[in-house]
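One chain of protein is taken out of this complex; the other chains stay put.
A and B label the chains in the order they appear, each numbered from 1.
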Amino acid sequence: MTQISEMQEYFDRLWPLHRSITGEGLRKSLRILKEIIPLNLSEVASGTQVFDWKVPMEWNIEDAYLLGPSGEKVIDFQQNNLHVVNYSEPVNCELSLDDLNPFLHSISDQPTAIPYVTSYYKSRWGFCLSENQRRSLVPGRYKAVIDSTLHAGSLTYGDCVVPSTENESREILISTYLCHPSMGNNELTGPLLSAFLYRKLAAQKVRRFNYRFVIAPETIGALAYLSKHGEHLKKYCHAGFIVTCCGTDDDLTYKRSRRGDATVDRCTEHVLKYFTPHIQTNYSVVDFFPEGSDERQYCSPGFNLPVGSLMRAMYGTYPEYHTSLDDKDFISLPALVNTIEVYMKTVQAIEANHTYLNTKPYGEPQLGSRGLYPTLANVRERDKQLKLTMYILNFSDGEHDLCAIAEKAGAPIWELYPIAEKLRERDLLRRISTSP
Amino acid sequence: MTQISEMQEYFDRLWPLHRSITGEGLRKSLRILKEIIPLNLSEVASGTQVFDWKVPMEWNIEDAYLLGPSGEKVIDFQQNNLHVVNYSEPVNCELSLDDLNPFLHSISDQPTAIPYVTSYYKSRWGFCLSENQRRSLVPGRYKAVIDSTLHAGSLTYGDCVVPSTENESREILISTYLCHPSMGNNELTGPLLSAFLYRKLAAQKVRRFNYRFVIAPETIGALAYLSKHGEHLKKYCHAGFIVTCCGTDDDLTYKRSRRGDATVDRCTEHVLKYFTPHIQTNYSVVDFFPEGSDERQYCSPGFNLPVGSLMRAMYGTYPEYHTSLDDKDFISLPALVNTIEVYMKTVQAIEANHTYLNTKPYGEPQLGSRGLYPTLANVRERDKQLKLTMYILNFSDGEHDLCAIAEKAGAPIWELYPIAEKLRERDLLRRISTSP
Partner (left out) sequence: MTQISEMQEYFDRLWPLHRSITGEGLRKSLRILKEIIPLNLSEVASGTQVFDWKVPMEWNIEDAYLLGPSGEKVIDFQQNNLHVVNYSEPVNCELSLDDLNPFLHSISDQPTAIPYVTSYYKSRWGFCLSENQRRSLVPGRYKAVIDSTLHAGSLTYGDCVVPSTENESREILISTYLCHPSMGNNELTGPLLSAFLYRKLAAQKVRRFNYRFVIAPETIGALAYLSKHGEHLKKYCHAGFIVTCCGTDDDLTYKRSRRGDATVDRCTEHVLKYFTPHIQTNYSVVDFFPEGSDERQYCSPGFNLPVGSLMRAMYGTYPEYHTSLDDKDFISLPALVNTIEVYMKTVQAIEANHTYLNTKPYGEPQLGSRGLYPTLANVRERDKQLKLTMYILNFSDGEHDLCAIAEKAGAPIWELYPIAEKLRERDLLRRISTSP
């Protein structure tokens, strides 16, 4: 089975589940992903304090519908689980169209889109429908039924650490969120990318860093995770990514970490610059801003983790965002596969980004006597190798990491890394440790 | 009486007085301004050493004229007090036109302008006249009479402090100069702006900072003031302005303090960016340079105070500068009122520019449970409030003051300040102290 058809299958299984920030839809979804990535599932009891928040009651839903004046189902949750306001309290009542109206949500200038509406922390109920559906509602008596429950249960998240093969204590964080019902780019592409990225990383023979994967409901899940692992991450998180909105054909977007010039920022921007031409994709870079997704928590001032976000079209910038139009047709699995490739290239760049120290810093070392003078037949390639060798030796002064040297040399880090390692084998360089 | 007609009245009373850096013209002018701003007048005796300078003899003048060959007054000080070189020694002599010529000052390419010429520190006498007047002088014997006196008197300046209502020891300095005879933009607009700005600030119920107003003759007056209050200002001056050239319809100009990025610089530029569109005025910003007005003293390297200058058309950049053409018609009192408004907005921005510390820096605080989640009916306004709330909380890490956060958020500080204060009331922020 190809990667894409396997992805398609997982996508199709995950798609219809009734997810929210707690509940069985979320648990089932995590269990499906466990087939790809060996997540440890944790439960955080309703009422647990996480920083300034309390984990809410667990929400589950069986069915929901709206019967029209003539008894037909005018809205049916079974057809699209966006039809109900997420976290709706149970309801079973009759009311006139006028009385019903405040409980209905549609988008007047997107007549075919069902909006995604939630109300986690305030008791409410409601139905979401397209503006077209809404306009077709005739006056009369309606029956609203929402068969949901709210009880003292728990919030579920999954995590998993792929260990470093080099005894390194630092980690690269790959965090994504899972709580939206049937929507594609935001959000199923995030967990799918994470799971398949896990598979690639776990298959690597050598991993310099530990890789921590987190799949949790947005905001409250990230907070719950940070309340347990935040101090650890402050100490060991070397670089991290919030994975979201990564499965459309749009250009790539990198949203910087709050630090702005952390290793994750410099390496990601370096890869975007040198790698995207190979995949015929443009990209843009935006500074951190305290809106968006879970970077709001990871990059809150108390944590300020070096966590960025590598996306395609960013949340909030496309009209299908948070509506039923963000569906299977809207996303592109080949684009998602492509994004995984960019992620892989980026984490490899972070792995390669050592800071070396030239052990013979007085004058140039003699390359010829060490067999290090490039001897390729291709003159152009030989000159380039020699040039990169010179850049690496000259700037390995402890103040430039390999990514910084690559930027100076105007060449990708993956061309410098093998040269640097050869110089290291010949004892012309040694690695020194640095901070993100 | 409207503000403009009141200003007009003061302008008309101040206009004809025979001002110089010392003397009765200066004293009378200060006494008129005292009707608006309760200045304490100080006298510094002639001969007093102020840093590298000595306060010169006091100069007073009763009359001056030049009689032509046929006995008529060809130049008459009573018609325009620019006709005599400021600080001219007394003279009463007859001489030929040829001998007179070295004592005459005109501007060849501005035929209708009487130039403003001074000679404070070198004994001289002379007449200033328009090039047209000069050309009409016929050969013959002239009688030059200057009825002036130079005696060991004193230099006068006025100051006044409007106290902080919050027990703050830091000050905002508003310094302007008064020594030019009948000229409008440079300089009567400066003292008028200061006096009316005083009135507005004194009327405020709350003032975070103390406001120190200084009205002194240019250069020697600023030096005399600094010789007495310089050490105090080095300690307590949080921000300051040299008020000059602020009453024409031209675009605004902000000349930065020598520090370049002091609070006064960042706040003034922020206000110019966000406020000038509301008053249909453009603006430009120039770096500090050691020419101009009293910033030469306040920003001398030993003091280096955070003092900028917010003007309309800057001194030296318009042809009417330092001539009789800088008259009542040249200035615009509505423009002056407008400039006062910009000054008010700017000092309010400096007052609002607290540095806050997020007291719940781990993750976002929960706004809803605190009633802080914006609930405005207008969605766009609500989203904006929420966005600004997020910016304030995220960047209140002790390293960004509110002006810096406003710049990051792309919104004016006066929209952020009420939100920040609401967050402070709910104990999500606390203020910390910083330096300019």
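Criterion: a residue touches a chain if its C-beta (ideal position, glycine included) is under 8 Å from a C-beta of that chain, and two chains touch if they have at least 3 such contacts.
In this text, all values refer to a predicted model and were calculated from it rather than measured experimentally.
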Legend entry - Residue among B:15, B:53, B:373 or B:414 touching the omitted chain: B:53
Legend entry - Hidden partner chain, touching residue among A:53, A:177, A:330 or A:391: A:391
Legend entry - Identified contact with the non-displayed chain, of B:296, B:322, B:354 or B:400: B:296
Legend entry - Candidate in contact with the missing chain, chosen from A:46, A:309, A:358 or A:385: A:358
Inset, instruction - Spell out the interface residues on chain B facing the chain that's missing from view. - result: 50-53, 121-122, 219, 222-223, 226-227, 230, 258, 289-291, 296-297, 299-304
Inset, instruction - For the chain that got dropped from the picture, name the residues of chain A it touches. - result: 358, 360-366, 368-369, 387, 390-391, 393-397, 408
